[in-house]
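Apart from one protein chain that is not included, each protein chain of the complex appears where it belongs.
Presenting chain A:
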């Protein structure tokens, strides 16, 4: 299958600062793909180079098998992006601006007008077609930014921090929108909200200091540690954990006062995750310990901290 996006040996420097160091990345089509990394990891630079905002110093970018020429935009209709800090023209009607984008993607004027209305409806903002950009709230601005990325139904959509700065309601609506289009096209999402990435994406890439440190499916990233995490109704005593420790496949039991979680590591070769977690639950219930949440594997946040500098420093 042709990759929706393939990046090979991509490098980009700003003076002495090397933002991308021979980055390699491959994104398969029709999935929601997460890109995470600490500040300065190179996420926005990667998107900027892929979208043609910045010329790369070295390396290649392919979108749906077509190699991008240096300094040239992607083929029309192949890629759209919600840039992190782009703005609309404050004094102009949004409809007019969206029609311009549609026409630049090769649509006729009439089709571009239809598309502008369609994408505004998609983000639940049909009423802003005739409104000036300066009258929008931050959240609405962001949603119109997302709307413009779907004009002309591009093959690959990049959303650089689509929910940053949004209130929980607006962020939830954006996530619902992304779930709605899941499977229809390839969407690459970057976010500092790792719970959001874990929740939305099929696959994730962790970047750090301009290189790809890990790329895997979400279950691969969080489930590989053979761990069950419990949030208990109260801190457990040593006696509460005796039964758990006695289970033959359990290799470690640790209570963390930092986040008030009980982490139970186990050997999946001697007991698969399903039966293992069932036996752990039984052991806890037998000891009279109630839990309010159970999660298989580490959270993406934990894996992220382990894989990146922050993890190394903590």
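To be clear about the criterion, a residue touches a chain if its C-beta (ideal position, glycine included) is under 8 Å from a C-beta of that chain, and two chains touch if they have at least 3 such contacts; residues count from 1.
As a convention for this text, contacts and distances are computed from a predicted model.
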For the chain that is missing from this picture, which UniProt protein name fits: "Cytochrome o ubiquinol oxidase subunit 1", "RNA polymerase sigma factor SigK", "Molecular chaperone DnaJ" or "ABC-2 family transporter protein"? "ABC-2 family transporter protein"
Using the touch definition from the top, which of A:33, A:88, A:129 or A:230 touches the missing chain? A:88
Sole contact to the chain not displayed, among A:33, A:101 or A:304: A:101
Out of A:10, A:54, A:264 or A:300, point to the residue that touches the absent chain in the complete complex. A:54
Since one chain has been left out of the picture, which residues of chain A touch it in the full complex? 14, 51-55, 71-74, 76, 79-81, 83, 85-92, 96-97, 100-101, 103-106, 148
